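With one protein chain removed, the remaining protein chains of the complex are shown where they sit.
Chain naming follows the written order as A and B, and within any one chain the residues start at number 1.
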Amino acid sequence: MRANGAATALRVGAAALALTALPLLVGDFWAYQLGLFYLYAIAALGVGVCWGRAGFLPLGQGLFFGLAAYLSGLALIAFEQRPGWLLLMLPLAVCVPGALAFAIGVLVFRRRGESGPYFSMITLALALLAFQVANNWESVTGGFNGLKGIPGLPGLDSYAAAYAVAAAALVAAALLVAWLYRAPLGVLWAALAQNERRVVMFGFDSNRLKAVAFAASGALAGIGGALYAPQQGLVTPQLVGFALSADLVIWAAVGGRGSLLGPALGAIAIGVLSGELRDRFPYWEIVLAIVFIAVVLFAPEGLAGAIAPLARWRRRRQAQADSPAIAAPPRADAGRAARLELDGVDVRIGEVTILDRLALSFDRPAIYCVIGPNGAGKTSTFNVITGELAAQAGSVRFDSRAIESLPAHRVVRLGIGRKFQIPSVFPALSVADHLAIALWSARARPLDLLRPSLRRWSSPLLDALRARYPFLADGTRTAAALSHGERQILELAMALLGEPRLLLLDEPCAGLSPQETAAVIDVIRWVRTQHGATIVVIEHDMALVRTLADHVFVLHNGKVLAEGTVAAIQADPAVQAIYVGAAK
Amino acid sequence: MDPASFVAPALNALFGIASLAIVALGLAVVLGLLGVLNLAHGELVMVGAYCAYVAQSQGWPYLAAVPLALALCALLGWSVERWLVRPLYQRPFDTLVLTWGLSLLLRKSAEAIFGLGYKSLTEPIGGTLEVLGTSYPRYRLLLIATAAVVLGALFAWYRRSRTGTRIQAMVGNPDLARALGLPVRRYASATFVAGTCLAGLAGVLIAPLVPVQPFMGLDYILMSFFVLVVGGLGSLAGLSTGSALIGGVNSAVSALSDSTGGYLSVLVIAILFLWLRPRGIHAR
Partner (left out) sequence: MSALARLDFDGVAGGYGDADVVRGVSGAVAAGETLCVVGRNGVGKSTLLKLLFGELACRAGSVRFEGREVAALDASARRALGIGYCPQERPVFDDLSVRDNLTLMRADRSVDAFAPLFRRFPVLGRRLAQHAGTLSGGEKKMLSFARGHAEALPLWLLDEPSEGVQWENIVQMAELVDEAKAAGRALVVVEQNLAFAERIADRYLVIDQGRVVLEGRAGTIDRVRLLAHLHV
């Protein structure tokens, strides 16, 4: 990753050079005007973080920009003669919007999957509300006419100085975002935009991750806003309201929301263009709206995508080739045998009973198979264990600890891993990133997620898996480019890499060729002996069950119908009856 | 106390609820039945309102605004469903972004055609009526009555008619509906168009009572959304309860402090429901 980091720094460095050269070309005054759009560009980077990376749409970023601008303006007016205080107040003007964004994120991102539209609507409402407050609270904000007479930053009086500050801030912000994108945090954001459930199944609190992304965007908008006040000398309610919020989203989209510098490029290019054309050409904004729709529909890469597609691809291939691996720390609870007990678990959805006072016990490290007809409740049992399905009654105890009311990511952290029936991976992420995420699961502490070096983590198990499955060694391929069989194995490898003490596999061989199936059985057995894990497999294929199972549970109508060795349940007439159908 | 002094506030409350309900109705159809959050919903109400302005400023009878609004909103609705919604039924987030882009387009178009300023319409039926001892503006009474009739008739039709039943079937189990030979694509398109036309109609109704300007749609999409998530999607009871709760809280708090406070309290309620009852009071 060092090479990748160097390449990014080079890109940003080149841009910085261009920024520095600009005043020499267009003169100090025009550069100063441009500097305003640099500040907007910083806020647009924040929209890119939320929308382009983490997959949710903030419609009210003006709130944070304007809030920072008001705070900064008030501080500059109040402490004009005491620059020491300003050194404290101005960073505060950046932190307050960031903290507010985090608080809103925590409040809104509570339930998985349903928060997207709610979030957008609430951010929109907050921006409109903030506009009203800024308009009405004349004593503090100056009302409709705004906060006037804000002095510039101390010691920076010329156009050239103001421009330099804006340019430097933009470069710093871009480097910050570049770092976040390279860090595990950025990878997790991209992952959760593609498959949130899978990220949760690795023990990450997806809602907290989204709140952090939103906080970062709030802070970025805060940087722009805090510098806006001294640059322009005037802060009006328009900043806080809807218009800037809308513009930021448009700029991020047209510039290319998925890339690092795309949103900044959009803000500068389209912002300047709009400024020039808005008054001269009355239909400019209509054209821009159509361009926005067209970009989202047909060209999501935006301007940035049009400019630099090839260079990025080449850089990535190089980067992967020459990064030395770092050993990942071991799991804290490795080696401890797992015990899981379900007792009297009742799950009802409306009129339908899914699980009927289900009682199951996995009390020693072994390979258990769960079989049964469709609708017997096998996958639902897994969902109850991992905390994704709430039981109306009964208890689930893992190592004698009740886990039925824990959220899914906490359950996973206790040492439970899961592989879904349909390969559940991150289509746009590389194989290397997938494996890295699996390693971070339950091993990376929260602050570790900010260290890019974690992307080079490796473990002996990973080496062994790469040896068995050579395609895993080619880290640059994206999951979308893999075949179905390879995706199944990738997800299995990810589940194994977490080294869970209890591993839940839902039809791990579905859709695999006989050779692939044999290889998977091999790996499952090997993990069982090497790591002493308890493995529970849902399977339909009786040949597999015969090969693998130490103990079999037969589920029917949400209850355990029979259990025992494979031979025992094969001889059981009740089991045969449910498969063949009772005559009477 | 004099009973007559309760009549005006009660009618005002009823008027507030009726306005909210009729504006939210179009979104209730589109979001409640088809599961599509059309962020351009408020702008479709705006389209209806501007149609009313055009009718009035051209000297046409007020009712002429209705076919104009219906035609425009039907065309917009059909196009949106065909090109922005139908290809993306599996990707609701993209639909969200695209309808937001459409709302932008409609807003900017209105700005270009009519300018940023507020347009004021005169009430087509002026004067007041004596109601239980109090004088109350006739047009507001007309709006209350129209809203009640439209909501009642629409829901009765939905529950009783053959087409309504088929739409219910399609909404509840689209795969089975297809297996029975129900032309699901046509029905989904028609349902969407019905939602957008209802939005336009609401715009025509409320235009004389509010300042008509390009940004009016923002408030309407937000209020409609909050009404539905609080009240619950997919039922008349949900729409009414949501309108009553949101409208009631907004009016009460606004009367006590100011409109900002009312707005804030609506937001707080919406967030509380997000935590505790994300499907709303009358969950389907």
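Please note the rule applied: a contact is a pair of C-beta atoms (placed from the backbone, for glycine too) under 8 Å apart; a residue touches a chain by one contact, two chains touch by 3 or more.
Computed from a prediction, not measured in an experiment: that's the story for all the values here.
> Using the touch definition given at the top, which of the shown chains does the missing chain touch?
Hidden chain contacts in the full assembly come out as A, B.
> Which of A:Pro373, A:Gly394, A:Gly532 or A:Gly564 touches the chain that is not shown?
A:Pro373
> Looking beyond the chains shown, say which of B:Ser5, B:Ser57 or B:Thr165 touches the absent one.
The single option touching the absent chain is B:Thr165.
> Just name the one of A:Glu301, A:Glu491 or A:Glu507 that touches the chain not displayed here.
Of the candidates A:Glu301, A:Glu491 or A:Glu507, A:Glu507 is in touch with the missing chain.
> With respect to the chain omitted from the figure, which of A:Val347, A:Leu490 or A:Val575 is a touching residue?
Hidden-chain contact among the options goes to A:Val575.
> Which is it among B:Leu88, B:Ala148, B:Leu182 or B:Val249 that touches the chain not included here?
Touches the omitted chain: B:Leu182.
> Contacts of subunit A with the missing chain: which residues?
350-351, 371-374, 422-423, 483-484, 507, 510-511, 540-542, 569-570, 575-576, 579-584
> Which parts of subunit B face the unshown chain closely enough to count as touching?
Touching the chain left out of view, subunit B contributes residues 162, 165-166, 168-169, 172-173, 175-185.
FYI, only the chains that are shown with their structure count from here on.
> Determine the centre-to-centre distance between subunit A and subunit B, using the mean Cα coordinates as centres, and give it in whole Å.
From the centre of subunit A to the centre of subunit B is 35 Å.
> Applying the document's contact rule, which stretches of subunit B touch subunit A when the two form their complex?
Residues of subunit B touching subunit A: 37, 39, 84, 92-94, 96-98, 100-102, 104-105, 108-109, 111-112, 215, 218-219, 221-222, 225-226, 229, 258-260, 263-264, 266-267, 270-271, 274-275, 278.
> Taking the touch rule as given, give the residues of subunit A at its contact with subunit B in the complex, in rising order.
The contact residues of subunit A facing subunit B are 55, 57, 59, 107-108, 110-111, 114-118, 120-122, 124-126, 128-129, 132-133, 136, 242, 246, 249-250, 253, 282-283, 285-286, 288-290, 292-293, 296-297.
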